[in-house]
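Below is one structure, written out as C-alpha cells; comments come after it.
Only one protein chain is missing from this complex, and each of the others stays in its spot.
Right, subunit A next:
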Amino acid sequence: MPNNRLFTTTVAMFMENLSKFRGWIANHVLGRLYAGLNKENVSTNSILWGYYPVALVALIGLIISVGLFMQSMSWEKQQAEIAFHETAQDRILLIKREIKFSLGIIQDIASYIEASEAVGRREFRKFVGPALKNQAGIETLAWVPKVDFENYDQFLDFARISFPPFEIKELTPAGQSKSKKVEGHVYYPILYVQPYQDNKPMLGLNIGTDTQVKSLFEESVIKGTRLIANRSIIDSQTQQSVAGIAVVVPVFVKSDEEQPESTQKNLRGYALGIFNIGEIIERALDNLRPGSVDVRLYQGITTTDETLLYTHFSRSRQLDQLSVTDLEKSGISYIEMIDVENLSWSVLCTPVFDKFEAKTFTSWIILLGGCAFTALLTIYTANLVGQTNQIRHQVAERTALLRLTVEELNQEVMERKAAEAELQNLNETLEHHIASRTAEAERRAEYLEQFAYVTSHDLKAPLRAVSNLAEWIEEDLTDKLDDSSKEQLALLRDRVRRMHDLIEGLLEYSRVGKTSDVEAIIDTRELIQEITDSLSPQKGFTIKIKGEMPVLKADRLQLGQVFSNLISNSLKHHGGRKGKIRISSKQVGNYYEFTVCDNGQGIASEYHDKVFKMFQTLKSSDYNNSTGIGLALVKKIVIEHGGSIHLNSAVNEGACFTFLWPYTPAEDNQIYNKIEGKLTG
C-alpha cells in the first residue's frame, strides 16, 4: 500500500523534523545563552538552520488560515446580522402599523363625536363595535365629556336617558364614591365605555381627578392633538398588571371656522382609549411565522428593566423549551425607535435560538483546511529541506569519498610509475644484456666466418699448388717416369682434389643460414632446368619435371643448391648406367612439397638418418668421389628456411627425397607477374 507507506514516511519525517526543530531550539536558544562556552554543535546548528523555512511556512500558513477564518467568521456574522436586521425590521414595521391601526380608533371616535350633535350610547357602541372585534389590544374605549358645574344636572339627565343608574363617581382611597356637585368644578366622567363588561366599574368615573390623566388632558388640549401616555393596566384575563397606554384625543365644539380654537372653552370632551400594548404586539406578530426573534418594547430611549414595557418571546422558544439564558447569548440585536405622537418607544429585537447565529461551518472548514494545507506544506517543506540536507550531506560524503579515491588513485599512480620505472630499468638492463650477448654472438659469428674464409683460402691455395705441381711433374717427366710413379702422381692429384671438394663443401655448409636476404621470384621449373643443364648428366640419364611447378619467392642460390645437391646425389649414387630422375611439386598447407625421386639402388632404411649427417657416405672413400657434405647441406638449408626433409627409400627400389619449403603468398606472384609484365611490356 504505497499511499500508506508514503503517509507513514511523511509522518515519520515530519516527526523527525519536529524533533530536529526541537533540537534546534534546544541547541540554538540554549546555545545562544551559553554562547562562547560551548561551540560543539555548530555543524548541527548549521544543518538545523536549514529548517528555518519550515517554521516560516508553518507560521505564515497558520496566520493566513486564522486570518481567513476570522474574516469568514466576521462576514458570516455580518450576514447573520443583516438577515436578523431584516427580520427585525419587518417585525418592527408590523408593530408600528398595528399600533397606528389600533390607536386610529381613538381618532375615529373623536371625529365621530365631533361630527355629531349628540352621540347616544347605542350609537357609540355600534361605532366602536367593529374596532373591538378587529383590532388588538383594546382594553377600553371611552367617551369622556367635559361637564361644567352649570350643566352638571343637564348632563346627568342626558346620561340617565340611556343608562338610568348613571352617577358621576369619584375615585377615593377607599373605593368609589358618588361625586359631589361643586361649583366651579369641572368633571370628566366616563359617559360611554366599551367593552362594557370589562369596564363596568369605570362608568361615570370622573377621571379628571386622576392627576396623571388630568395633566394628559390638559396637555392634549393645549396641543389640540392626540396624546398618549404609558399606563399600566390590569389585564382583564390574568388580573395582572401589564404595560398599557392611554390615548386621549380632545374633541372640540364644532365651529364654522376652519381652524377651531383648541381651548378649554371649546372643549367638549375627550375620546379615551386604553390599550394593552402587549396584545397589539402579539397581534402584529401573530400572522408571521415563528421568527426566532424576541421583541422588547421599552419606554423612551433607554433599554433598562425599569423602562421595559413588554416582552414578546419568540414562539420558537416555547417549541424548543429552551431557557431564556441559553438563548440570549448571541451578541446581535436590533433597536429602533417608534414615535407615536408625543411618545417614544424603543423596540429591541434579539434573536433566539440559533437561527440568527452566524453559520460558522464554512469558516471552520476554512480554518481546518488552512491548517491542513499548512501542515502539508510544512511537511513538504520539511521534506524538501530534509532532502536538501540529506543531499548536502551525501555530497559532502561523496566528495570526501572522491577525495579519498583520488588520493588512493594518486598513490596507485605513483606506485605504478615507480614500478614502471623499475621495469624500465630492468628492461634496459636486459636489453643491455641482450645487446652485449648479441654483439658477442655476432662477434663469434663474424669470427667463425672469418675463420671459414681464411681457412678456405689458406687451405685451397696450397692444395691447388700441390695439384698443379704434381701435374707439371707428370707433364715434364712424361718420358722419364715409370708407370707406378705415374699412378702415384695421379693418386696424389685425386686426393688433393678430394680435399679441395671437402673444403668447398665445408665452406658452403658454413655459408648456409648466413644472411642471404637476396630473395627473388623464382620459377622453380626454370631453376631446375638450369641446374640439370649445368650438371650435365651422363648419357642414359633422364631428368624429368612432372606436373606444375610453382613460382615462389626464395633465396635462389640456396634453393638451387638443394635441388642441385639432390639431383647430383641421385646421379652419383644411382649405380646403374641408365637412370630416371623425376621431380614434382604440390602445395601442402603453408608449404610447397618438392619431391626428387630416382630409380637407383636405393638406401636401406637403417641409413635414412645417417645420410643427412656430415661426412657420411655409404661407400669407401676409394670408390667415392663424394664428400659426405651434400645431403647434410640440403638438410641444413631446408631447416634453416623453416622446412623439413625426409627420405623414402628401400634397397633396389630407388629413393625419394621429399622436402617442404615455406609457401609464399599469391600476392608475391602477382608482384612477380607485374614485374614480368613490365619487363616484357
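One rule holds in what follows: a contact is a pair of C-beta atoms (placed from the backbone, for glycine too) under 8 Å apart; a residue touches a chain by one contact, two chains touch by 3 or more; residues count from 1.
Assume contacts and distances are computed from a predicted model.
You can't see one chain of this complex, but its UniProt record names it "Response regulator", from the set "Response regulator", "Energy-coupling factor transporter ATP-binding protein EcfA2", "Alkaline phosphatase family protein" or "Phosphoribosylformylglycinamidine synthase subunit PurQ". Across A:Ile222, A:Ala441, A:Ala461 or A:Ala490, the residue that sits in touch with the chain not pictured is A:Ala461. The hidden chain makes contact, of the residues A:Arg125, A:His185, A:His500 or A:Arg525, with A:His500. In the full complex, the hidden chain is touched by subunit A at residues 453, 456-457, 460-461, 463-465, 467-469, 471-472, 497, 500, 504, 507.
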